[in-house]
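Every protein chain of the complex appears in place save one, which is left out.
To keep things simple, chains are lettered A, B, C, D and E as they appear, and every chain counts its residues starting from 1.
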Amino acid sequence: MFLHNKRMMYDVRVDQPNPAFAKMLLEQFGGPNGELAAAMRYFTQGWNEPDDQRRSMLLDIATEELSHLEMVAQSLVMLLKGSPSELVDQVEGNYLGDLLDGKMPDYVNLSLGSGLNLLGGGGPRLTDSMGAPWTAAYVDTLGQPAADLRSNVAAEARAKVTYERLIKCSDDAGVKDTLNFLMTREIAHQKIFEAALDSIEGNFPPGSLDGDEKLGHAYIAGDTGNGEGPSTEGFELAQQNSSWGFEFDSEPVKHASNQDIL
Amino acid sequence: MFLHNKRMMYDVRVDQPNPAFAKMLLEQFGGPNGELAAAMRYFTQGWNEPDDQRRSMLLDIATEELSHLEMVAQSLVMLLKGSPSELVDQVEGNYLGDLLDGKMPDYVNLSLGSGLNLLGGGGPRLTDSMGAPWTAAYVDTLGQPAADLRSNVAAEARAKVTYERLIKCSDDAGVKDTLNFLMTREIAHQKIFEAALDSIEGNFPPGSLDGDEKLGHAYIAGDTGNGEGPSTEGFELAQQNSSWGFEFDSEPVKHASNQDIL
Amino acid sequence: MFLHNKRMMYDVRVDQPNPAFAKMLLEQFGGPNGELAAAMRYFTQGWNEPDDQRRSMLLDIATEELSHLEMVAQSLVMLLKGSPSELVDQVEGNYLGDLLDGKMPDYVNLSLGSGLNLLGGGGPRLTDSMGAPWTAAYVDTLGQPAADLRSNVAAEARAKVTYERLIKCSDDAGVKDTLNFLMTREIAHQKIFEAALDSIEGNFPPGSLDGDEKLGHAYIAGDTGNGEGPSTEGFELAQQNSSWGFEFDSEPVKHASNQDIL
Amino acid sequence: MFLHNKRMMYDVRVDQPNPAFAKMLLEQFGGPNGELAAAMRYFTQGWNEPDDQRRSMLLDIATEELSHLEMVAQSLVMLLKGSPSELVDQVEGNYLGDLLDGKMPDYVNLSLGSGLNLLGGGGPRLTDSMGAPWTAAYVDTLGQPAADLRSNVAAEARAKVTYERLIKCSDDAGVKDTLNFLMTREIAHQKIFEAALDSIEGNFPPGSLDGDEKLGHAYIAGDTGNGEGPSTEGFELAQQNSSWGFEFDSEPVKHASNQDIL
Amino acid sequence: MFLHNKRMMYDVRVDQPNPAFAKMLLEQFGGPNGELAAAMRYFTQGWNEPDDQRRSMLLDIATEELSHLEMVAQSLVMLLKGSPSELVDQVEGNYLGDLLDGKMPDYVNLSLGSGLNLLGGGGPRLTDSMGAPWTAAYVDTLGQPAADLRSNVAAEARAKVTYERLIKCSDDAGVKDTLNFLMTREIAHQKIFEAALDSIEGNFPPGSLDGDEKLGHAYIAGDTGNGEGPSTEGFELAQQNSSWGFEFDSEPVKHASNQDIL
Partner (left out) sequence: MFLHNKRMMYDVRVDQPNPAFAKMLLEQFGGPNGELAAAMRYFTQGWNEPDDQRRSMLLDIATEELSHLEMVAQSLVMLLKGSPSELVDQVEGNYLGDLLDGKMPDYVNLSLGSGLNLLGGGGPRLTDSMGAPWTAAYVDTLGQPAADLRSNVAAEARAKVTYERLIKCSDDAGVKDTLNFLMTREIAHQKIFEAALDSIEGNFPPGSLDGDEKLGHAYIAGDTGNGEGPSTEGFELAQQNSSWGFEFDSEPVKHASNQDIL
């Protein structure tokens, strides 16, 4: 079961309201690599995991992601402070007129892109930075431990890079500190999941069927008949950075099926 | 640019029509780990990739996934042959009556779950096996090579396992052979992407910001105050399978922020 | 911040595996009136609420809904035990053949409708009972306390009725007991939110603008010119069950705008 | 059956074109609390309602919401008049250049956020103010009268507040008058549905199962073990504003299930 | 403005309850070619149409589609009569047990696929036959009359064929009569829109830019280098059934751009 303590896991600092940055930060609230997607990925895996250690790890990290979701929410509220979206319920405003007259600071102008925040009363909505509602289609849980842990390592990589990009887009020392905390925890999670993945024998490829040996090491890049042959660049990249021994197949059409379509 | 040859990349065999299995196979046509999702993941990465070798690899594999999409489509059409969905445009049918009278074989009964196929005229629709339409929310491209390649390795793992499950659910030797071809190619792609990932220095974690050393190796699992302390199982799993040296933090509430929410 | 204890809030009992019922129960996992929708409704309100008491209430109940989500997940896993979806990763099965040969119990047949569960490895997915992925479009948070609390009272009513219907569809004493716990808690939440709503003066209608007195009490039901006049049944229902004094307007066309469209 | 008269229900006035405000107003066209969502909520309830009076009321109000949808559409078209989106089909324009040269009025700049309007030829699209397409996930119809009427009262509250916020964001007397009409009608509908809800005995909680008396009045807020105990603020809010007599449970972990997860 | 008369436009007859057919018929309620999609397509066009005649036509037909939506809803309710979904609110049922014991008629078994109907209390939901919620993505309105009218002619063709398929899947004389009415009206609408399209000069292609003469008549089918050349079947089909004079281009690679990607 879950419990909640009203303290934040870490100080959430925002030195300056900034509705435009709030709009970007929505990406980590209700976006594909955001905190809700992370929490739901690990929960749906944890509830379905028969191994005690892995279940415990999945639920520990899922719980922490919910605490991060809360920190992102707090950041969003602080970034929107003083923006029209906060004032709209108290004052019969006329900021559009003021804006067009040049009486309003520039960041108000930018905040016009955040329609849902305005209409939503100043608080965070579960959308990405473009306003697309969060969908469970973001959750790639499969119910097979080796595949799922690999998905988790990849998801933490994407979340880390997204925080990094947001940090680089900000001039606000408070925001940078807050996001640095969140980015660092994604690094920790990536390492923890990598360790759990390493503990599973035969995790690459996952599952119990082996497929065909030769076909499993073919690199297919069909010749398009213009006398130049297909590019071998991708093949060389794979060949030079592994010991699997791939074989180049430039003529898939020649040994294709004789079947007609249908 | 793309070119198309009317031959299939490999013989598509289906020994017996089977609308119920067709419904399941839709998962690899318009589902989250299916061939369209794979093709679009690698295309959106390839078009945005400045490195020649990686771009070439991404477009080679994206192209192959489209050829696989075609094989899945052909399988679906053959599995639906003789099903009511095929007959519905030619005959003013009354198979529902026949069905209730027990005059129809059992698989027809099962096919009733495939409503969209029936109304779609017997052909494949871009949905998953439950009828949810394909969405670009499945495509987790980020535009950062190390993160994207890691996502690709994970995606191939999920695709491989999904084909394995479908193979295990089938009694049809033709279907099994077709799906084994497709599963094997996912293994090949997983290895090719892993090699490309290995060629990137500093790919774990990806990006240029390092985060905090200590916080990046904390394992957080808060005590819930029932005198038992938190479980350490997840921590032990991570600790014993890596050399990073994690530190266990069982009291995140104690050193949490003193900030109130808002 | 959030904490997690591995104990369930209440014993989750399932006396018999039942994949068909599992499919229905998904409605309360990833459906519009399910536990994730409830948790996210109250969280998004709580993070945006300046009043201490209301914020505390919203986060208390949001947290409890997450504990319920966990109980529903556990129920789903137990309902699917022994179903093909559980076996599919261990055995190269041929249950479809067995099924058609009549060697499998009937509930296996029914489970074929739960495609995603099968392909998902036996665990719960964040969809409704028809396979539609959870979407933040279910969360009707507005950021205005009187409107939001009224939405919460209504949402708890819908959740209570959904559990009631599921209880009536089950013959399993364990399942009934589990769902009765969850249904009862929705009743408690409905009362708690109603009390909080009552504490807000001027909550009906919410907001600070009053609108026009007369227009705010008109009941409009236009005559369609067939000599019968419009039905007054709806008007009478409103009039007889309130003291607002509505006025019936059967001729909206007569005093409509003279504007042309565009 | 439905009939249509080309007159608007009320004069739609827009004194100044304003593409930025048009973008915000889309919220009431294709957004979650907009007129289409309202119309579809009452229609799906009305078609499924065996009680004559309630069905009549639901269809009367559903019909009126369609007339409102038309008024919002007309407002949108007038707000976009003179904007690039109107000109784009007649003239091979170069307004982007003019815009960058500072030759265009400021509201044109703002209209660039309304991409779909531009590409859609100047007319309204069924999206919310951020461009997310309308989805039936907004319609919370359940088919149980007491729950549905309560949802309707809540939905009218949200719609009223959304119009109020839009009115406060506008300086245009015509727009304010138009939106005031629409807002006032939401107040009328809220009262009409409240009267209908009051006519149903035993509407709180709805349904026929009672749940457990004691569990139905517990307020659960678990102690997180940091020596402070859980906050009682939410409990006090509920207790002081009702006569139900709630009981505070601060130790849900202590009397939780001994079951392990799974 | 809209008005509503409680009479149906045409007698809705259903001779036998049939939940399985109800599930299929949902396609025309909340599916891509259903009545709501049609009504919204014409409304969004009509509100944006400056020509009086076309606007009048669009709103006339949109209004009729709403009356059809009502007829489909009534059909759905009658098809579900006596099904478990109707009984679920009155009786603490145990039909699942009865079903497994073979005490229930077969169509009840089939109705288990209609989960949302069961949980929705027996009434229609705005989904397609697979449970995917209606989305405004189905509405292809562009705001250019010649393109929109052509879309309407095509949409009526799809709606007609969908009704035809449903008619062929039914043995119920009442249902067949009802659906025949609806199908016939789609034929009428297709002809009406075709007439309106014919009244626009220069409707093929629509718009004011002409493109390049030669490129506008090329048929491109690239040779894939396997010595067979590309198939010319598609080219011949176009050439033999028109007088435009297409030119076959089998070597697009040869005269492609010399640009590298990126």
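Just so it is clear, a contact is a pair of C-beta atoms (placed from the backbone, for glycine too) under 8 Å apart; a residue touches a chain by one contact, two chains touch by 3 or more.
On a predicted model such as this, the values are computed, not experimentally measured, just so you know.
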Check: Which of the chains on display does the removed chain touch in the whole complex?
Finding: A, B, C, D, E
Margin query: For the chain left out of this view, which of E:Gln28, E:Ser170 or E:Thr224 touches it?
Written below: E:Thr224
Notebook entry, point to check: If the hidden chain were put back, which of B:Ala38, B:Ala73 or B:Val175 would touch it?
Noted result: B:Ala73
Next item on the list: Check each of C:Asp198, C:Asp223 or C:Glu236 against the chain that is not shown and name the one that touches it.
Entry: C:Asp223
Notebook entry, point to check: Of D:Pro19, D:Gly131 or D:Pro206, which sits in contact with the chain we cannot see?
Noted result: D:Gly131
Item checked: Positions on subunit A contacted by the hidden chain, ascending -> 18, 20-21, 23-24, 27, 31, 106-107, 110, 113, 128-132, 162, 165-171, 222-224, 226, 231, 252-253, 256, 261-262
Checklist line | Interface with the undisplayed chain - residues on subunit B | finding: 1-9, 30, 36, 40, 43-45, 47-48, 56, 59-60, 62-64, 66-67, 69-70, 73-74, 76-77, 89, 92, 120-127, 133-137, 139, 141-144, 207-209
Notebook entry, point to check: Of the residues in subunit E, which ones touch the absent chain?
Noted result: 3, 5-12, 32-33, 52-54, 56-61, 63-64, 67, 70, 74, 77, 132, 135, 137-138, 140, 142, 144, 146-147, 150-151, 153-158, 160-162, 164, 167, 180-181, 183-188, 190-192, 194-196, 198-199, 204-209, 211-212, 215-222, 224, 230-231, 233-242, 244, 246, 252-253, 256-262
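To be clear about the criterion, only the chains that are shown with their structure count from here on.
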Check: So which chain is farthest from subunit B, going by the mean of the CA atoms in each chain?
Finding: D
Note to self: Quick check on the interfaces: B-E is repeated by which of B-C, C-D or A-B, going by over half of contact pairs matching?
What the structure shows: B-C
Item checked: From subunit E, the most remote chain by mean C-alpha position -> A
Next item on the list: Averaged over CA atoms, how far is the centre of subunit D from the centre of subunit E? Could you give it in whole Å?
Entry: 28
Notebook entry, point to check: So how far apart, in whole Å, are subunit B and subunit D when each is placed at the average of its C-alpha atoms?
Noted result: 35
Next item on the list: Quick one: which residues in subunit A touch 2 or more of the other chains?
Entry: 1, 3-9, 47, 56, 59-60, 63-64, 67, 70, 74, 77, 89, 121, 127, 132-133, 135, 137, 142, 144, 207-208, 222, 224-225, 253
Notebook entry, point to check: Among line, ring, star, complete and other, which best matches the way these chains touch?
Noted result: complete
